[in-house]
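The complex appears here minus one protein chain, its other protein chains still in place.
So, chain A:
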Amino acid sequence: MANYSTNEFKGGLKVMLDGDPCNILENEFVKPGKGQAFSRVKLRNLNTGRVWERTFKSGESLEGADVMDLDMEYVYTDGDMWHFMKTDGSFEQYAVDKKAIGDVEKWLKEQAVYTVTLWNDNAISVSPPNFLELEVIETDPGLKGDTAQGGSKPATLSSGAVVRVPLFINRGEILKVDTRSGEYVSRA
């Protein structure tokens, strides 16, 4: 991979830092009136999801990271790995491990399309679509007039996620949920 100097740093550039692939979020050029210039850089570590703030001396460089975001359909899990398939017609599959799947495990639905981030052709993270339609597999029958919890109750969805839903929702219904906030949106 090419090396990138601080003056090439910009949002979206993927670089290696401390052995991890990172996505540059922001780069601010700072310089006292006279004197040495620095770049204040915010990067997201793509392995851990954590945001780092680092300062670089002007002219320093980082190695580029071979990182790609690809659309893939979720196919199945064998218990150890989660399998996704490219949507470009190649039927090429990628196995994703527990660490890379992380919290997204509870948002998995067969045939839904996810963004899978590959680093050196290995999946390192998975992002769900913003909205998913999922079936309620478990919820208490709502009690009329019970407003103690703001008129909502927990419901377990087919993917494993638990979201708060209005009291009128019953088992077996399909709901639209926002995966970013983990909130109920509407009946599907």
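FYI, a residue touches a chain if its C-beta (ideal position, glycine included) is under 8 Å from a C-beta of that chain, and two chains touch if they have at least 3 such contacts; residues count from 1.
Everything that follows uses one rule, which is that contacts and distances are computed from a predicted model.
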Worksheet entry | Undisplayed chain, where the name is taken from the UniProt record, one of "Oligopeptide/dipeptide ABC transporter ATP-binding protein", "Lipoprotein", "Protein GrpE" or "Elongation factor P lysine(34) lysyltransferase" | "Elongation factor P lysine(34) lysyltransferase"
Worksheet item: Given the contact definition stated above, which residue among A:19, A:33, A:79 or A:172 touches the chain not shown here?
Response: A:33
Worksheet item: Considering the whole complex, which of A:56, A:84, A:107 or A:184 touches the chain not shown?
Response: A:56
Response to the item:
It is residues of chain A that touch the chain not shown, namely 7-8, 28-38, 40, 52-59
